[in-house]
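Only one protein chain is missing; all other protein chains are in place.
Moving on to chain A:
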């Protein structure tokens, strides 16, 4: 009997019957996440409904030496939730309770399967919300957000998941239930766990900070003839000391796709559009908004639209929010890339992407969080044309090289997962990666928690070498005092 088979027998005893899936057809529904090029049918799937059940499953995995992978809603874009054929997929879809809402204390305690938006919906009528807002917020789970340290359009001003999570209860790869809290003294393990992509254990309970909804929100759309002018406007706004809630940019091709898909009716002839949103105290927003408008005009905006109502705001955002899916209208297939460059390097990197388009005969639609230099180039190709997919892959990879060259990162929010682990050695030295492995080995010495993700060649942890336990020889010899 294989390890997985004997484990499955034990899981049958440990879990209610409907919490274990072994039927091949049903298993296949879990074969990929939002990045569908990577697929694998999981060995077994479990649907625990409590931390104790997760701990029981993980404990049995540890005992049998079987790898396990956590899965939230499966919207990840880096293959982080790609299952193991020889392992267990632990799906949090039955852990969807909001356990506690503390309005005066501005916090909520939720289970990992709760969707991002469900948290905001539960507190909205109190004037509160959960700030990080990935575009996938209607479906993605808070557990997945914690694992990816997800951002959103408004993270320029408000930060990422790591800035809004106060505590996480985890099941360690040994099967222990442990709380990581921002209030604890010592190393910031909470911060290290967030963004670890399921490789340090499974989050089973999450305490999030709730923010007060801002008094005023204003949104404008500025149209430019080209991306350079748009870039100038972004720099001018930042240099003026304004920190907008969001500044998003789309280039001509991305606008064309959005028009085709959702008829967003952005100004005709725009070579680039900028969406700028300010929020905060009304007195401050009013003044800063006037300044942003002026700076956009000075940078060459030929048309500016200001949202006067929630509907008009939604209309402005519609094109931007639809961009990923929209390119499907202008291209049979595409790759969503996620890279980051220092904001001041944007012009150079965009020029570099243009050169790659010409050289490889591949079109790239640019959509990006301009405020923090997070690019989402959409690399378009036709999979029916031989060789085109390979060329698109090449362009996609070279864009990451451009990001690294300019002092940026290979991922701003989608994570490394299985997709980008091979790029890690381009961004980090072997010593850097080894230092990260020390963290992995402390949490997961057997390497069973989501193995094969994030790091290219996991190194064996081994025993901790030469740990000194007991009294120091100098103390023993009476030559030093221990205080």
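The criterion applied here is as follows: a contact is a pair of C-beta atoms (placed from the backbone, for glycine too) under 8 Å apart; a residue touches a chain by one contact, two chains touch by 3 or more; residues count from 1.
Just so we're on the same page, contacts and distances are computed from a predicted model.
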Completion exercise
Record lookup, UniProt, unshown chain, options "HEAT repeat-containing protein", "FAD-binding oxidoreductase", "Peptide/nickel transport system permease protein" or "NAD-dependent dihydropyrimidine dehydrogenase subunit PreA" -> protein name "FAD-binding oxidoreductase"
Problem - Which residue of A:342, A:397 or A:452 touches the chain not shown here - result: A:342
Completion exercise
Answer key for A:52, A:86, A:102 or A:265 versus the chain not shown reads A:102
Practice task
From the listed residues A:30, A:381 or A:443, report the one that touches the chain absent from this view.
Solution key: A:443
Fill in the blank from the handout: Of the candidates A:30, A:68, A:129 or A:160, the residue in contact with the absent chain is A:160
Completion exercise
It is residues of chain A that touch the chain not shown, namely 102, 104-107, 148-149, 151, 155, 159-160, 162-163, 172, 176, 178-181, 183-192, 194-196, 212, 214-215, 235, 238-239, 241-243, 280-284, 287-288, 340-344, 369, 372-374, 407-416, 420, 424, 427-429, 431-436, 438-443, 454-455, 464-468, 472, 474-475, 477, 479-480, 482-483
